[in-house]
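Only a single protein chain was left out; the remaining protein chains are all shown in position.
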């Protein structure tokens, strides 16, 4: 048994040393987690969603646990792109792990200015365009409307030669349409999925636990079944690489995403439960690939896809 | 403590004796469950999705368990409207429980012909238009496109004076828009939600467990957090009654839906786990209402809504 | 929908208590629980939907054949293959066990056959102790059990098929020859059958299909032949329509109500064998 080649070529020069990344918003900008685990062994670190201006985020409470998952309503708290570019990026260049900056904005101009500032910084492996965070102004329009998503990505494409990944929202009627639109507009890869809109009700106070509209983004194992369907659908819709994320707790979960068509994966909420989760996923996947005797991880996908005819031939069936 | 009035007036003459119904597709046409539990104590029985012509349904396997829920890909197996109208409806008229026929179709004409046949039958309390079952031809178009949903409902409205409930799909970008469209088109009430599209991957065979596209409809406790958010959103969007469904296992879960804005609820997957679940929900809710000293269940919603500003004032926040 | 539909009138949801958990060779376990209603009403081949856990993971109940009844006690024979069975085999005396049953169509007993040929593959043994007793009670003098497994340790003990009915013959085969005849149990079916026989088979789908094929080719086919099948189940009582299996002549039958026991000619065997392996729990 020879060790498998774990590298994943996501395109436009972004080659991950392995397929396991830390999901945006669950690893900050890496500084905290570096003190707890060997982040440099990982395939990528996706930063907290970064905006043009610093943001304080939402009022508390911001997180609430539900069965098998958690809701968050952080509200994109971040120090703003200037700080990220000037104070953090120089650190990133010294790290072994590729750092991909997750970029969010309320309108096209915000995104572009954010990218422009980051373009002047060294040490960034690429961008993950967060068009799926429904918490700022028109933020959701991009993720929920294929045409708007395409326009945003086309504009972003014109500003950077770095790898451009687009993070898709699952809270849509047709995730494949959004994926196709961003692919056509020049995205190098897509990541799927961001959180699902959920609500926790407190029976005692007879009201939602989270403030405001009472909703938050649902993450964790409770979304895995949904995220797998989304990843498989996106996989069928586009040719560019797909990064799977949603409820991955261990290597077995990660394997399921690879089978469903993901080229790489991100570990999110699991890191909160177990800071070492991502490394354990990496070690577990390596062992699975070694045992299966595959040379490249992509081979694990193997027999799965034939069982899934292309969209349109046979409709998904429920009820 | 006086016993609370459990009746729920859903409009156009449909007054449920209490707010607890059996969800479509989880109680057949009532015949089996009547042999196991006292169905006549319940608020309503929603039949299996009924189509113009008999349907054999999908090839097996049709169900698969996932953590905290199950996927189904039944494919609307049903004996067709003629059999339901001629053989089942006469039985329904003898039952104590109001029977609402869940109607599904591939195009407007199918739905209308189905309704026309049912109109000639006695013993039906109303209809639940299933515009959210993505398994026949264009079935999903109705549930996913507000305009199409509105047209279908307007046409259906013109054919019946009976109560017309519309079952909403959660697999949409904007469930509120669909809810508003069907309200404007004349729906008397809406039920939310149908199942979520999910996928289970079998690690051994490295393929989806369900055949075809590998997806199925996710139900059970795993969807409760999402369904609550959907119900709260629909509640804010329309004035007609909202029937909440999704992951209700016990009276506490049902209470959460009432707090989120539901006027009545349906118990689905829980019946498989425990055939008596719906009756236990009813007894539990009755006890909760009695203890809380409310005269009508609607008062349980009480303090919840003030905490939820109308749509548009404050955006839902995640990330 | 074709074939007889099970009677749900006897089914009841009962809170029982485990009284014994015996480990057999090769990982099989026999669980005995106080379930007076099920014990009093279950017929051979019928099953119960069991649950022995709280919470929602596992969520659904799991179906198991009633293997034996004695007074208020019911027994089930199973093996840990997944989350639910792992929890079941870990039960201890005194633990609660929830059972909904009896469910499904059992094996037909009328008219009582002159000869009963029981074909059991591996865990397919589960419904047969009860069937053997019932056949003998009704006067079937010639009961033969063909019991096959991959290897000796996975053979269900002959004495447990008999449970005192000493006239019952148990003929064993193993794939590796470690006990009894070397080979597949299905190879014995032809010799054991004549036109007076009723065949009852339970085991993996390929084995049942081989039995069906064998019987078809017989010059003197048995007077009737039934198999007991499995399908993933949502409810177990006919409301979810989840347990469809391919019926001969097209379409599906519901394993929980038009099965699990099925006349051999009523099954679409090629269709059954074409199901993905995950279908077979």
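By written order: A, B and C. Residues from 1 in each chain.
Note that contacts are C-beta pairs under 8 Å (C-beta built on N, C-alpha and C of every residue); 3 or more make two chains touch, one makes a residue touch a chain.
These numbers come from a predicted model, not from an experiment.
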| item | value |
| --- | --- |
| Touch with the omitted chain, as defined above, among A:26, A:160, A:266 or A:286 | A:26 |
| Residue in contact with the excluded chain [from C:55, C:111 or C:270] | C:55 |
| Residue touching the undisplayed chain, where the options are A:62, A:144 or A:180 | A:62 |
| For subunit C, residues in touch with the removed chain | 55-57 |
| Subunit A residues that touch the omitted chain in the full complex | 25-28, 32-33, 35-36, 48, 56-65, 67-70, 72, 74, 77, 202, 204-205, 207, 209, 211, 220-222, 249, 269, 271-276 |
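Definition applied: only the chains that are shown with their structure count from here on.
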| item | value |
| --- | --- |
| Pair of chains whose C-beta contact count is the highest in the structure | A-B |
| Most central chain, Cα average position | B |
| Centre-to-centre distance between subunit B and subunit A (centres being mean Cα positions), rounded to whole Å | 33 |
| Numbers and ranges of subunit B residues touching at least 2 other chains | 25, 58, 67-69, 72, 74, 205, 207, 211, 221-222 |
| Subunit C residues counted as touching two or more neighbouring chains | 56, 276 |
